[in-house]
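Questions regarding the structure given below will be posed in turn.
Note that one protein chain is taken out, while the other chains of the complex remain in position.
Labels A and B are assigned to the chains in the order they are written; within every chain, residues are numbered from 1.
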Amino acid sequence: MAGNIWVLTEQWRGEVSEITYEVLALGSEVAAALGVKLEAVLLGHKVKSLVARLGKADAVLYVDHAALAEPTAEAQSAALAQLIKEKQPRSVLIPLTNVTLGVGTLIAAQLELPGVNFCKDLRVVDGRLQAHCVLYGGKMEVLVTGLREPAILGISPGTRPAEKGQEAGTPVIEEVAVALPEVPSVRFKKYIEPEAGGVDITKQDVLVAVGRGIQTQDNVALAEELAEALGGAVCGSRPVIDQGWLPLSRQVGKSGAIVKPKLYLAAGISGAPEHVEGMKNAALIIAINMDPDAPIFNLAHYGIAGDALEILPALTEEVRRTSKKKAG
Amino acid sequence: MGSPMTGSQSTLPELTLDNLFEFAEGRKVLTCIQCGMCAGTCPYGEVMDYPPRRIIGMLRAGMLEKVFTSDSLLNCVACYACMAKCPRDIQLTEVLLPLVKEQVFLRLPEIPAELHKALENTLRYGNPTGESPRKRAAWVKTAGVPMRILAEDPRPVDVLWFVECQNSYHPRGQDISRATARIFYVLGIDFAILGNEEKCAGECARLVGETGLFDTLTDYNLALFRNYRFNRIVTSGAHAHDAFKYQYAALGFNYPVEHVTPFFARYVDRLKPFLKRKLSYAVSYHDSCCLGRHNGFYEEPRMLLNAIPGIKLVEMPHNRMNAICCGGGGGGMWLDTYYKAKGYERLSERRVKEAFSTGADVLAISCPYEVSRFEDALKVLGYDKRMVVRDVVELLAEALEV
Partner (left out) sequence: MNIHVLLKMVPDVVEELEIAADGKSLAPESLRMILSESDGHALEEALLLKERYGGQVTVLALDSPELDDVLFTSLAKGADRAVKVTGVETGLTSRRAARILSQVIAATDGLMPADLLLTGTQAIDDLDGLVGPLVAHFLRLPFVAIVVQVGVDAATGTATVVKEYPGGVRGEFEVRLPAVLGIQAAEKPPRYVPVAKVRAVAKSRRIESLPAPSQLEPPLVEVLQMMKPEVAGHAEMLEGPVEKISEKVCEILAERGLV
């Protein structure tokens, strides 16, 4: 048990998230490089069945407690901290999502351990773990190492393909008991579901996405016309939704929807990590942005450095012309 | 070379709404005959709760608080139409309205998001689009003629060319700047620019009521100008021209200031021999508000256009003093979403419809806001394949055969 690589399973509303599998894949590589085991930590209430999804791990540490039914950073970090003290892993990998945000920092502070955020890769050099992290919204990267063990590492989405972390199998289960406060100081009350009805962007084959670069609400119409011509729907990055130009149901990204359409056409979107998280697995990504250095061009398959306000209507016309030719 | 400035801060007391009647200009307000010419000629007159006529009436009746707590004055695009038409010659756009707008601005619970961003960006980065100040002079690399940047070469110079924000950062503005540089060069003018040190002159911030931002930029610009020696300022910014000529002059800034269009017009005879290429365009010239109504430079741009072989000028029905504003002044450049939400017609579209009706090939302009506003309007109206927008200077450069 001591000296192993741990991955915190992000389990939410009965599902294991895709990023967990990415981190399991990463963790498995690191564990192999260090010659130790990979263990998944599963925290929750009555979710033992999820253990079957964690076949990539050599063992699963399962903590079942009523206070862990709905995730609060307080309960999760308290539980995990106890486990760490007891079992002394080599390092703890925590997928960074809205569900787990803060957990890694709290544990690191409680146990006076190094905490590292925004890891996009891990490697083992001379028997020591080094983290490759992204800073300043993607403008710089750093190589860091923890000066104590275990290091608590926050892993960003996209480090490894999720498929590599998915394996059928029945890992060894160890159920561990933890002591959690009877009366939590943070109490979950209820979920507020997004408005139902309307377009489900996660089910669209074609998405035309708009970002800050389209400048005004009117210009969303340009995207809608193109979407219509292509038989798809319009979605947007967070700033566009925050401005009220599109409803919350159309938000793509960290706090919005994760989409995997056949075509994702991004107009006026710079490619900030929080947005990229939501669409990086689209089959074909075409990006239009005035700034030839916009990070989106590192992700897109095809790019156009130009004015979306000019290109969208021209593209719509061409699509309509081509469709007519094919039909006629 | 260069006359020293007489001091950056005026020793005169400032004109405010409280002491208005202690000044001649303020007392003029009392001579308003409530004729309504201002409201009638205002492009957004029908939708303004408080056009100038009512504001003056309420000022005289001590009821201004109502105006201060209304957002009506966000509809003023500082087009100078009211001021140009006022039979009493009351300095509405220049003096009275900014004073009232300043009070409105202090009380607005929320300002429209686009305008908010433009003002914040101007304060922080010296330009409304929020681009890095270090990229302001990036266009100079492609100017095509030798360019001097004062920070790198601070020798005294004849003309300090104040380029302006749009013409530094916007792709179409950069086209205009390159053309302008070529004309300066062909005329053999000794000129230099401030480069990355240049910041917005802030006139539109002043005209929307953000006088604090204007003052901050003024402090910066006056201190910057003091570092260099030059005879005069020539600027591509119509609003910048007004800031330097009227506001800065009141603070003791005594340099001659000209806008590039009337400046080049004075050299038209020297320029003519180079304008060899025939441009067979029918051109309709749009009089910009600052150059036109505010400063009376109606004939100078036309003189330049007529000097280009092949060009035929066609006038829009509303020309010279009656020109219809593009809607970009007084903060209007960043209030399109706000106006649209209120259901107003875009002034730029109104104007472009009129331009298109003349049958001209080219809509010629001379204020940096106009090129993007009119090009957008052409696209929205579907006329963009049949009419283009060109700055007067772009047409001059196109006609050059050097």
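In the analysis below, contacts are C-beta pairs under 8 Å (C-beta built on N, C-alpha and C of every residue); 3 or more make two chains touch, one makes a residue touch a chain.
Values in this document were obtained by computation on a predicted structure and should not be read as measured data.
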item: Listed residues B:44, B:68, B:125 or B:191, member touching the removed chain; value: B:125
item: Hidden partner chain, touching residue among A:28, A:117 or A:166; value: A:117
item: Residue in contact with the excluded chain [from B:105, B:356 or B:369]; value: B:105
item: Residues of subunit B in contact with the chain not shown; value: 102, 105-106, 110-111, 113, 116, 119-120, 123-125, 130-132, 134, 209-213, 215-216
item: Where the unshown chain meets subunit A, residue by residue; value: 12, 17, 70, 72-74, 97-99, 101-102, 104-106, 108-110, 112-118, 130, 133-148, 151, 185-194, 205-206, 230, 242, 248-249, 251, 254-258, 262-263, 283-287, 292, 297-306, 310-311, 314-315, 317-319, 322-323, 326
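Heads up, the rule we're going with is that only the chains that are shown with their structure count from here on.
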item: Subunit A and subunit B: spacing of chain centres that average the CA atoms, whole Å; value: 47
item: Of subunit A, residues touching subunit B in the complex; value: 216-218, 243, 307, 309-310, 313
item: Complex contact set, residues of subunit B against subunit A; value: 113-114, 171, 336-337, 340-341, 376, 379
